[in-house]
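These notes concern the structure reproduced below.
Here the complex is missing one protein chain, while the rest keep their positions.
Just so it is clear, A and B label the chains in written order, and each chain counts residues from 1 on its own.
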Amino acid sequence: MCAHLIVTLRAVLLAAVLGLSWIAAPAVAAPPDNNADVYRAVRDGTAQSITFTAPADRTLIQSEGQTWRQWRNGPITQIGGWLLAGVFIALVLFRLVRGKIVLEGPPTGRLIQRFSTVERMTHWTVALSFVLLAITGLTLLFGKHVIIPVIGYSAFSWIAALGKNVHNFVGPLFFASTLVMMALFARDNVWQAIDALWIRKAGGLLSGEHVPSWRFNFGEKTWFWIGVVILGLTVGITGLVLDFPGYGQIRQDMQLAHIIHTSGAIIFIALSLGHIYIGSVGMEGALESMKTGYVDETWAREHHEYWYREAKGGSGAAPVASGAGRPSTAH
Amino acid sequence: MARMKFLCDTERCIECNGCVTACKNEHEVPWGIQRRRVVTINDGVVGQEKSMSVACMHCSDAPCMAVCPVDVFYRTEDGVVLHDKDACIGCGYCFYACPFGAPQFPQTGTFGQRGKMDKCTFCAGGPEADGSDAEFEKYGKNRLAEGKLPMCAEMCSTKALLAGDGTALADIFRERVVRRGGSGAEMIGWNTAYGSGEQKRQQTRGGDK
């Protein structure tokens, strides 16, 4: 009963989510080759008798495979490719227009701790595994179009085999470290009143104006909730479904998981390009803060003014940022 | 020019699984893998029960080929879909895409990782030299190179399962239908594998979109 419900739900979900289907193919043919009735019967998705008992093989013809193929080879490959290229070009343009975001005031030489050791280790575990997963994942999706024409399929198969294994083994590490990251950073990423100002001024990204914020501004919060939490959980959970095939999931589950996984991952990678840009070459002092854990007081004052004042022991009226740690440590 | 196809006459298939056994024996298929299987619909319903033997149908617009990230598949002049096991990475995409559930994977290594994909070769081996040990080890016998048709069909006791050039099979089937009087409903799966006339025209025009 329950299993039947799940099968029905799955069918409804697939039909609803995926839309495209062979079901639309006309089933009319003139006699004497009219095999429409039996043909329809074996395609309706009900289990058939088979001497070889494997849950996935209890249907004669599975139409969902074609749907999956159309989604993967169609929108996911094409729109996904354009999306990534578009984000890349947008970042190049942003760099040309806005240039590197540098400190306006002279650095004071006095440092404030911004990230604890645990936070940094978690961040870099997530970051490293994310980059490995992104590279290997993109290789599997686009390698056929980009790499095979250059080096041939035999050489590419070495890369792809390595990529697949790296992807499968690093995946669970990414998921686990992302969970830790969510726990560590969730508290400082809740909505604070000042975030409204950031939204109104679009973060000052184009104007160059510095918008005050607590420990994380609204841009960082968006990346945290949409990127790390929602997309991280999405690709993480669907990834586990795909990574460990022997736990009762059948082909249709894996097709759905794969479509969600790749779509989510491409959006995740597109967003991460922005994060990686601003955290590395795009902004002075940003990389150091995650590398060493410390930022200069000037950087803190310009980019996170409320957090800076609080860290200096100033107005503590608003909720205290947890990781703000020790106030001003001179080196 | 031949176009190799399988045809299973469901009016004749008696679900004896002789084809499955013949295939496993001929190719010494690894444990846990079954290149061919017999499916019964309406099992136990008097007059409506139909069985059919299914393996890789060597489709005209093969989904496995379309989705393989490593491009290991190829097609011979005779329309047989083969693959290069050396390059297979065991991602399972062909298994997701195949309407017939033909690609199968030995579970090797940790965490149930998939090994290299195995499927019916229409008894045509693989890229290795015809009849070589290496070819047999990976893909089984190469009967086509010996001038023989696939073992499953040649072994079929009721001649329900036919293999060979599509035109010849259609002729045989037509003769049968004419003799027994039927609708042709027995040719389950041909539309999916080889396309109806309309589908084929659309696919040729629209490519893989």
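In the analysis below, contacts are C-beta pairs under 8 Å (C-beta built on N, C-alpha and C of every residue); 3 or more make two chains touch, one makes a residue touch a chain.
One rule holds for everything that comes next: contacts and distances are computed from a predicted model.
Of "Lipoprotein", "Alpha-D-ribose 1-methylphosphonate 5-phosphate C-P lyase", "Metal ABC transporter ATP-binding protein" or "TRAP-type C4-dicarboxylate transport system permease small subunit", only "Lipoprotein" is the UniProt protein name of the chain excluded from the display. The residue touching the chain not shown here, chosen from B:C13, B:I41 or B:A62, is B:A62. Among the residues B:G18, B:G90, B:G140 or B:G164, only B:G164 touches the chain that is left out of the figure. Mapped onto chain B, the interface with the missing chain covers residues 1-3, 59-62, 65-67, 72-79, 82, 84, 124, 126-127, 129-131, 142, 144-149, 153-154, 159, 162-165, 168-169, 172, 175-176, 179, 203-204, 207-208. In the full complex, the hidden chain is touched by chain A at residues 73, 77-78, 81-82, 84-85, 88-89, 92, 142, 144-146, 153.
What we mean here is this: only the chains that are shown with their structure count from here on.
Chain A and chain B have centres, each the mean of its CA atoms, that are 38 Å apart.
Note for the complex: chain B touches chain A at residues 10, 15, 17, 20, 34, 37-43, 50, 52, 54, 63, 66-72, 84, 86-93, 95-101, 107, 111-114, 177, 182-192, 196, 198-199, 208-209. For chain A in complex with chain B, the residues that touch the partner chain are 25-26, 29, 31-39, 41-42, 48-52, 56-57, 59-63, 65-66, 68-69, 72-74, 140-141, 143-144, 148, 153-154, 156-157, 160-161, 164, 168, 243-246, 251, 254-255, 258.
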